[in-house]
Each structure stands twice: as structure tokens, then as C-alpha cells.
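Down below is the structure, laid out as C-alpha cells.
A single protein chain has been omitted; all remaining protein chains appear in their positions.
Chain lettering (A, B and C) follows the sequence in which the chains are written, and residue indices restart at 1 in each chain.
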Amino acid sequence: MAESLEQAAQQSFPRTAACLPEIFDFMDRFFAHAGVGDEHRMPMQFVVEEWFTNLVKYSRGGTRDILLDLKRQDGRLVLSLTDFGVERFDIREVRDVDVNLDLKHRTPGGLGIHLLKRMVDDIGYEYVDGRSTTTFVKKLE
Amino acid sequence: MAESLEQAAQQSFPRTAACLPEIFDFMDRFFAHAGVGDEHRMPMQFVVEEWFTNLVKYSRGGTRDILLDLKRQDGRLVLSLTDFGVERFDIREVRDVDVNLDLKHRTPGGLGIHLLKRMVDDIGYEYVDGRSTTTFVKKLE
Amino acid sequence: MLDIRVGEKGEIVLSGRFDASQAVKAETFMAALTESRNVDVSDLQYVSSAGLGVLLATQKRLMATGHALKLVNVRGHVREVLHYSGFDQIFEIEAAPPAS
Partner (left out) sequence: MLDIRVGEKGEIVLSGRFDASQAVKAETFMAALTESRNVDVSDLQYVSSAGLGVLLATQKRLMATGHALKLVNVRGHVREVLHYSGFDQIFEIEAAPPAS
């Protein structure tokens, strides 16, 4: 019980990309503490950056801090981001972009979600009373 | 009397160069209001920027906001900057740099005070109980 | 933090982390470029889609005048991200030599 409590951490961050260095620090400390292998650091930071900045840029109605929740549980890493007082948006319904277009037809848009989906094993979504929580799961072994 | 009251403005600014756009706006509004000619805008903004950033960079003991005071009085423009809770520093005692050195021997340092002295007609200094006020005077006619 | 500078052979050296908080800085640097350059990413630990966006926009602008960025010493996380983005079709990419 005591151990499982230690393997979780939560922190809220203001809605600005300027927070990213702080977010990465927070994740690094949790990963070290929870003994998550180094090979997961960059991909999981990628997932959190992409989704955090999307909430900042696109969440309709969002004004409050965004909650980042990290857990190590049953051999899996579970990252979730919760946005309060916003409209519903389910990342799982976003269609994939075509990454095989030539330069002329490529735009930078849409790459974030396309890439983050490739870095996790599962994605969950929950929406209750304006509270929008997206959960990313990565198997550790 | 009423008119002379209108020809003065005061505002405090936090100790960071990020305030400069706000300072210039404040000066522009005063210059427009007090009918100061356009030819004085850039040189006087130069004087205020150089001295404000020096207070930010060098004032020993400075932690409080810096007060900028603008006056039009007897055909003269009087700008003063007051720094609170700092050590004494009299700009009039700073020696001039040599602006005729070749590139190899030139450093960016020292240009600020050298240049601002050329843009004003008189400089005053007052130090009382940690309150350090430097006053720049420019004749308007 | 992202460090961005010109290396000894005129190549652009990116090191550190190229995340959304560093995109404006990289954009400002890239805006000065008018010719083809190698971009050495051997010390770049991380890149997000914000970083990819800056690289893509620069590539588009340079290609309009027949120039291009070439990415060299690509490895690890950066290599993976470039690959999944299909950037191997848009940039000439040279992998890092295997670690010795």
C-alpha cells in the first residue's frame, strides 16, 4: 500500500507553453522516483507536451490550470491531463494526417496527435460536468 | 496653475527591461499631452531607457519599483528617475569612454552614459536616505 | 532549453531540447538563413511537433529558391520522431554513426 501511494504524483500548471520546462522537471523527478526506465523519458514528455499545448491552444472555455497526473501501476505508466470547465473533446476521434504528402502539400498541423498516438499503448477519455480527462497508457515491460 | 499641474506625470515600473514598451507608451502619452515636439521623442526615450536599464542592472540594494517623473516647466523638459533603498551613484562622476578606438579594442560597455550625456542639456543628482534621484533636463526652445 | 548556433564548418548546431517554449527562438535564427545548410542534431535530445513545424517552414522557404536543410547525425528519439512524421521524404537525413 505504502509503495503504491509513492508511485503517483499530481501537479497543476498554468495555460502557457512557458511552463514546459517545469512540466519536464516534474516528470523527470517522478520517473526517477518511480524507477521508470530512461528510454521512456523523451517519448512520454512528447505525449504530455503535445496534449498540454493542445489544451492551451484549443480547449473551448478553458481558463483554469491544467492538472497533470502521473502514476506507475501494474507495470504500466499512466499519464493523464485534466482540463476544467471546458467543452468535450475526445482525442480518439481525431483522424490521422497523411504524412506521405510531398513538401508542397505538407503543413505542420496535425502532426502532434499523429505522433503521440504512436508513442502510447492505449488512450482513454472521460468527460463529466465540464471536466475533461485524457489518459495515456504505456506498458513498461 | 491648472495648466502647470497638467504638465506633469508620474509612474512606477518594475525592475525589468520587459517594461520598456510600457515606459515608451507612457512617455508618448505625456509628450502628446504636454505638446512636446516629435524631434524630442527618440532622444528622450533613449535617455530614459539607458538610465532605467542601468538602475536595473547596477543599483546596489535595489528591489523596489523605479519611479519615472516627467515634467514640462519653463520651456524645459525635466525627466527624473528615482530608485529607492539603494546606494549612492552619481552619473555625473562617470568618466567618458573613448569612442575612437578601433574595432579590436572596442567593447559595447560604457556607450549608454556617453550617449545620453550628449542628448540632454543638464543633469542633476540628489541622494537622501537611500532615495537616489537623477534628473535630466532638455531645453525645448 | 535549446541552444542554436553556427558550428565550425558553417553547419547549424542544435542542442538541448526543441520544445514549444523554444520555437520562437529557433524561428528567429532560421529566418536569417538564405542558403543550404547542414543541421547537426547529434546533441539534440528532444523535439516536439513545435520543433518539427519550424524545420518544415524553413525547408519550404529555402526550397522555393532551390536551397535546403539537411539533417545530420540523427539518432534516438529525434530519429524516431522524424521517421514517424514522414520527414525522411522532405529532408535529406543522415543517421549518426553507431556509438563506439
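Here is the rule we use: a contact is a pair of C-beta atoms (placed from the backbone, for glycine too) under 8 Å apart; a residue touches a chain by one contact, two chains touch by 3 or more.
On a predicted model such as this, the values are computed, not experimentally measured, just so you know.
All shown chains touched by the missing chain in the whole complex, by label: B, C. Across C:1, C:31 or C:95, the single residue that touches the chain missing here is C:31. Touching the missing chain, out of B:46, B:89 or B:125, is residue B:46.
Residues of subunit B in contact with the chain left out of this view: 17-21, 24, 42-43, 45-46, 49-50, 53, 99-103, 106-108, 111-112, 114-115, 118. Where subunit C meets the chain that is not shown, the touching residues are 4-6, 10, 12, 25, 28-34.
By our rule, only the chains that are shown with their structure count from here on.
On a Cα centroid basis, the chain most remote from subunit C in this structure is B.
Rounded to whole angstrom, the centroid-to-centroid distance between subunit B and subunit C, based on C-alpha atoms, equals 43 Å. In subunit A, no residue reaches two or more other chains under the touch definition. In subunit C, no residue touches two or more other chains.
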